[in-house]
Structures are given as C-alpha cells and as structure tokens.
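What you see is the complex with one protein chain gone and the rest in place.
A, B, C, D and E are the chain letters, set down in written order, and residue numbers restart from 1 in every chain.
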Amino acid sequence: MGEKIDAFKAQRRKMNERILDTGTLQTKRFFALDGQVYEEGALGSKTKELLGLVASTVLRCNDCISYHVLQCADRGVTLQEFVEALDVAMIVGGSITIPHVRHAQAIIQEIEEEMGRE
Amino acid sequence: MGEKIDAFKAQRRKMNERILDTGTLQTKRFFALDGQVYEEGALGSKTKELLGLVASTVLRCNDCISYHVLQCADRGVTLQEFVEALDVAMIVGGSITIPHVRHAQAIIQEIEEEMGRE
Amino acid sequence: MGEKIDAFKAQRRKMNERILDTGTLQTKRFFALDGQVYEEGALGSKTKELLGLVASTVLRCNDCISYHVLQCADRGVTLQEFVEALDVAMIVGGSITIPHVRHAQAIIQEIEEEMGRE
Amino acid sequence: MGEKIDAFKAQRRKMNERILDTGTLQTKRFFALDGQVYEEGALGSKTKELLGLVASTVLRCNDCISYHVLQCADRGVTLQEFVEALDVAMIVGGSITIPHVRHAQAIIQEIEEEMGRE
Amino acid sequence: MGEKIDAFKAQRRKMNERILDTGTLQTKRFFALDGQVYEEGALGSKTKELLGLVASTVLRCNDCISYHVLQCADRGVTLQEFVEALDVAMIVGGSITIPHVRHAQAIIQEIEEEMGRE
Partner (left out) sequence: MGEKIDAFKAQRRKMNERILDTGTLQTKRFFALDGQVYEEGALGSKTKELLGLVASTVLRCNDCISYHVLQCADRGVTLQEFVEALDVAMIVGGSITIPHVRHAQAIIQEIEEEMGRE
C-alpha cells in the first residue's frame, strides 16, 4: 500500500511480536481482548471499527487512527462516512484533534490512491 | 425520569441558557454545530450517538455520557448494544474508564426503571 | 460568598494544610512554584490567571476552574473577557469541555450575585 | 470505615455487579485482567498497587484513587511512602493533579482515623 | 523560514485543503470558528493566541504549538513573554509537558534565526 501505511504496518508487526514474545499471560490476554471487542455482535463490526476510530481520534493517537482507518476501509466505510465520523470526533474533541484528522485523511488518501480511485 | 437524569437535565438546561445568554456569536455557533454533527447523514443518527457515547466514555465525562445515553435510548439502542459499545470504550480507554461505565450503567438502569422494563 | 465557592474554599484549605503538614520539601516547593508562576512579570498577573483558567478548562478540572475564576475576578476580569477566554477553551478542547464551561459560569454567577451586580 | 470510603465501596459493588450481570464475555475477561495485573510477580503487589495509584492520580480519576489507596494500605504502604508516590504523580502530572492529591489524602486520613492512629 | 516550520506549514496546508474539499458544511463551519475565536475582542488577539499556546501545551499537541507560536510571534510576543506563558503551562501540566516546551522553544529558535536576532 502507500508509504505511511507500509511503515506503520512493518513497525507495528515487529514490535507486537516482541511484546507477545516477552509478555506475561496478562499481556497476551489483553491483546486477544483488543481484537475480540470489534467482532460482529449486536453491533456490526463496521460500526465497532468506527467507534474505535472516533475513540482513537479524540484520544489523539495516530498509530491507533491508522489501524482503525484500515479496518474501517476493509469493512466498506465510504469517504462520506469517514468524514461524518471524523466530524463527530472533531466537535467532541475540539481543534486539538485537527492534526489527527489530517493524519486520518492522509491514510484514507493513501488507500484511495492504492485502489486507483483518484 | 429517574433522579440522576432529572438533576442532570435541570442543571444542564439552566446553565446552557446562561452560556447562550452571555455568549458571543462564536459560542452560539459552536452549540449549534454540537447538535448538527449528530444528525442523520451517510451515517445514521443512532450510529452517531453511539460514536458520541464512546468518545465521552474514553474522555471520561459523566455529564456527556448522561446526555448521549439518553440520546441513544431515544434512538432505540438496546441494552446489548450499549454493553458492546461500552466494551469498545473500556478496552480502548482502559480500567480508568470503569467508573464512567458504572455511571453509564446507572443512567441506563434509570431509563429501564422508568420504562417499567424491570 | 456563594454556596459552591464557600464549600470549595473550605475543603481546599483543609486538605492543602494536610498536604503541606505531611509533605516533603518537594511537595512544599511545588506548592510555592504553583503560586509564583502567576505573579506579575513580562506578562501581567491578569493574563496569567486567564492562561490558568483556559488550561484548567481544556484539562477539565472543576476545582482548578473555581480557583482561577476567583483569581481572575480579583484581578478585574469582566464577564465579556471570561466569555471570550472560555470560547477559546471550548474550541480548542471541544464539546467535552461544555460541562466545565457550565461550572465556570456557575462560579461567575455566584460572584456576580455576591457583588450585587444582578 | 470512614464515610467517603463506605459510600465509594457500596456504589462500586452495586454497579460492578450490574456490569458483570449484563456484560459480555469480554467485559468479564477485562474485569478479571484488571485484578490479575496487580498480583505478586517479579514486582511485588505493593509496588504494583503504587503504580496503580500514580497512574490513577496522573489520569485524575478519584474513584480509581480511592480503590488503589485502600489496596496500598492493605499492603502496608506508610504515610511517608504515600506522600513520595503522590509527589511523583504531582510533578509528572502538574498542579492539575492537586485536587486529586487532596482526594487521596482525604481517603488516607479516613483510614488513619479508622485505625485509631490519630 | 526554518526547516521545522516549513515542513509543518506545507503538510498543514495540503491536508487542510483535503479536509475542506471532502468535508461537510459542519467541517467548514468548525474550521471557520477555529479562526474567529482568536480575533480581537474584549481580549486582544495577542492574549488569545497566548491562551491557544498554553492550551496546546497542556494538551501536548506539537502541531498546535507550532501554529500558535507562529501566531504569537506575528503579534509581537517577546521571548520573555513566551517563557512565562510556557512556565504556566509547565506548572499546570507537569513534567509530561517538558518535551512539548522543548518543541515550542525549537520553533521560537527557528523564528529568531530567521529574523537574524541571533
């Protein structure tokens, strides 16, 4: 995929391996939970990934934003849906979130370019 | 409605009136925006209120949680959907959010009691 | 003064005494610093108290807001100046700060009532 | 025990029961993990509870502070040790944590009174 | 100007354009508000930019700090005034803000070098 996404994925994979290799049973259980709460349930997994994206944006974590933008895109979230979810994050979290909305849009743009939509 | 909800609504209404009475054009515009971003769009208003609830929970604001729980309930969010959304907030935001999940559940319980579901 | 202000002042005084009585040299030094940075300098103490108020509002700490509203009022900050400073805090920090703007306005209102301005 | 502690314990127990009764498997697993990470290991459980207390103080959560102060006291943390841990929290987290240091000291004081140390 | 400033300005301009191009009416309105609250009023725009800088520092957002340092410099904020405002931010927000004070000082230094003051 795009440059930002590739760099993020490589560093994430490498260090997550080390965390799990050196981790306790609790470390591993928390990583498992962190996957399970986004699975299909009473709420769909697309909705849950949007919840994860908005939570990551108001808490202002670029790596978490990259991760959830990619998960959302895999579940068919459209540009318009991304924009409206980021609007909610920006109003709740204020102008301090704007640099992170820029980051989210840079990742979305890389995905679009990869898919030849532009 | 329940005691917690009534107290919240009364204090919120009274002080919001003062904020708008004494506020600038910018104050009023921000309050208007804070309503508009939850309106029906590419994402439904139920989904947007869930985004607002999760954002409020990870940012740990009880008054904001009360508000979005009430808005969600008005849009038909079920107990199971509340629980799954709060699971996402709790995993993203950690155990520091648990007191706020307790607050959300106390408001949900008041709504249930009011509706004679218990 | 008003009820909220009196309760805040009494609890603050009582517990600060205990913190200083039981504290280390470092505790005492930090409390001293926390007073000194608001003193008149290249920036006036009124401006510095407004900085303290906006910092407290975006970090969403009601006790800190109460303290700085009182300090600002002592330095002649007007209602219009309070409103514009809170506008900056609200835009930077987002709608999550609104419950704390309500708290600031409740304290400002108590001060006004005490001074017979209403 | 003291008034603040009793009220905290009662509300915490009641709402945690509801959270676990209505929760998913993930909710229950996270609550279990939240106990396990403080258990004796390479680091002692006293040290881990102090880590929990400092984390709760810099994140400014009074309920979490109440919980970890009680856990620390059960593991023999002395007043001097509490004070030094809170000093670290206060320097890392700034004066915005002072209202929460006041809360921690109010809980410590209730424990002391209960134990007839004063 | 300096290297850090140029990189910041270029990336900011490029991504803000995309945000406004793809955004809703609400996105555009929030961006407009984010400019308006810093305009001259009962408080001068220099004071308001200092409020924005301190808010950005305690919330620990380097891009926001870069932006407000530049705005402050345009309004004649002196090195001594910057230092005193950053002192307030550092005492309110704690040592966790120090890396962001280093960032603010790096931007201030670039501005000074550009203006041949060193």
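Please note the rule applied: contacts are C-beta pairs under 8 Å (C-beta built on N, C-alpha and C of every residue); 3 or more make two chains touch, one makes a residue touch a chain.
Everything numeric here is computed off the predicted structure, so don't read it as measured data.
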Touching residues (missing chain, whole complex) on subunit B: 58, 90-97
Residues in subunit D touching the chain absent from view: 33-34, 37-38, 41-43, 47-48, 50-52, 54-56, 58-59, 64, 78, 80-81, 83-85, 87-89, 91-93
Positions on subunit A contacted by the hidden chain, ascending: 11-12, 15-16, 18-19, 22-24, 26-27, 30, 34, 55-56, 59, 61, 63-64
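The definition used in the following text is that only the chains that are shown with their structure count from here on.
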Which of A-C and B-D has more C-beta pairs touching across its chains: B-D
Between subunit E and subunit A, distance of the C-alpha-averaged centres to the nearest whole Å: 27
Cα-centroid distance, subunit B relative to subunit E, in whole angstrom: 32
Subunit E residues counted as touching two or more neighbouring chains: 24, 26, 30, 33-34, 37, 41, 55-56, 58-59, 64, 91-93
